[in-house]
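Each remark here refers to the structure printed beneath this line.
Every protein chain but one is kept in place in this view of the complex.
The block that comes next holds chain A.
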Amino acid sequence: MVTLKFTLTPEASASIHGALLCLARFSDTVSLEAKDDSLTFSALNLSKSAHAAVALDTPFFSAYEFEAEGGHLDSRFTCCMSNKALLSVFKSRNNDAKSSNITERCEVSFQEDDDEAKCRMIARNICSNGVIKTFRLTYESAEIMQALFDRDLAENKWAIRAGFLKENLAYFSQKVEQLDIFYEEGKMTFLSFTAKVVSAKNGVLPVNNHRISLLTNAEILKMPLKTTVILNGGDFEKLSVQEQLHIVVSVKDFRAVVLHAESIDTVLHAYYTSPGRPLQFAYNKGSMNCQFTLTTAGEYRGTTIQPAPVGAATRHRSESERASKPPPSRAKVMPPPPAPSGRRNTKTLGKRRPSAPDRSAETSRDNQDEPLFVPMENDDRNWDPPSYDNAEESLGWDASEETESLFSRQIREQEARAAAAATKRKEEVPETGPDESQEASISLSPTQRLSDIPRLW
C-alpha cells in the first residue's frame, strides 16, 4: 500500500498547470514519479526523441507525504495518466476576478490498494466559500523512462534569460522544423530551417560543408523560409561553447521549452557535447526543476576534422534506403560496459517486484541500452545518427515494456534485444569504412542499465 498525499496552494497548482501545458507539447500522457523528496512529472514524446521532466521538491508543496510499500528509503511510486485529465485538475482558477469562487487549496491523494481494482488519483479543490471539487482520475501503474544526462560531461554550456530568447523566438515561422544553434565569432546564431524536400527524387543530396548551399540546391524545399537570429555573446549569462559546432534540435521542442521557461521567468541553461548526442535544457524556479533532454543532429564545421560527415548527407535518406543497407557488425565491438559514474540512482522499487535481476546477465544485455554519453573521444563522429528524425539511436531509452512474469520477460527481452541490435546495427553503421579500426577501440559506457529501469511487476 503506497501512501502519497500532497497539498498545493493555488499558486503551486497554477504552476503545475503551466508545467503540464508544456509537457502536453511533448506527449498526451504524463508520468508521475514520487520519491521521498520530490515528485516528478515527465513526458516522453512518441518518437522518443525528447524527454521532458519537471521535478518538484517538497518545499513546493504545502504538505507532502510519501510512504512506499515496505517503507524502503529510496523507494518510489510511478504511474502514468492522461495529461488532459490532469490539466483539468490543476488549472488556475483564480484568474477570474469576477468570480468569488476562490480556490484555497488542492489536496491530492493516491488510492493505491491491492484489494481495490480501481486506481484513483483523488484531487480535492477546496474553495473558500465551501465548494469542494473532487476529481477522481484513473491512472495506470507504469514503468517510466528517464533520460539520463550528465551535465558535468557537457563541454558546451550556455545560459540566457528565457524572456530574451522568447522575444527572438517570435521570428521563427510556426511551420519550421529544425533549429541550428552554433557559435561563431563571439555571437550565438539560431538558424531555423526545414530540411524537408517536396520532390525528393534523389534522396541523397551532394555532401557539402555548408548546409546553406545544400538547401539552395535545385531541390524544392517544402518550407523555403529560413530565419537567422544572431545574439551577442554579451546577452548570455554564461557562454562556453565550441566555435563552429552546429547542433540541431527541433524547433517545436525548443519553443515549448522556451515558452515555459519564460512563463516562470527564469534563466534557461543549455548543456551539450556534440551533434548526435543529447542536449539538455534545464532551468529551475524555486522548488521546480525542469529538464528537457532532446536528441540533436548537426555537425562540426571547424577546420580540424575531416570532411564528409554522414549526418548531413543522410538526412534526406528515405526509410527504404536505410533498411536496404547491409547489416554491419558493430555489436561485436561493444565491450561489456564498465560501471558508469556520476549517474542518477534510478533504482526501482515497484510493488510486487522481486529484487533487481542479477548483474551477470547485464553485460550481455546492455548492448541495447545505448548510452546517452559515450566517453569523450577525439573523434566520435561516426556516432552521428544516419537519420535525422530517427532519434532512438542516440537517446537510449529502453522501450521494451512488458507486463509479464519476470522470467518470460527476460526471455522476451533477450530476443527483442537481439532483434533490436540487428536493426540498430543496420542503422548506425557509418557508410564508409575508414574509421572502422578506430571504432573498434571505442569502449562504451552506458548510462542506464536495464536493471535500473523501474519495474512495477
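The definition used in the following text is that a contact is a pair of C-beta atoms (placed from the backbone, for glycine too) under 8 Å apart; a residue touches a chain by one contact, two chains touch by 3 or more; residues count from 1.
Heads up, the rule we're going with is that contacts and distances are computed from a predicted model.
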* To do: One chain of this complex is missing from the view, so tell me which of "Rad1-domain-containing protein", "RNA polymerase II transcription factor B subunit 2", "Large ribosomal subunit protein uL3m" or "Cyclin-like domain-containing protein" is its UniProt name.
  => "Rad1-domain-containing protein"
* Hey, which of A:E11, A:E104, A:E155 or A:E237 is the one touching the hidden chain? -> A:E104
* **Candidates A:L21, A:I126, A:L153 or A:V229 - the one touching the absent chain** => A:I126
* **Sites on chain A contacted by the missing partner chain, in the whole complex** => 81-82, 84-85, 87-88, 98-101, 104, 120-121, 126-138
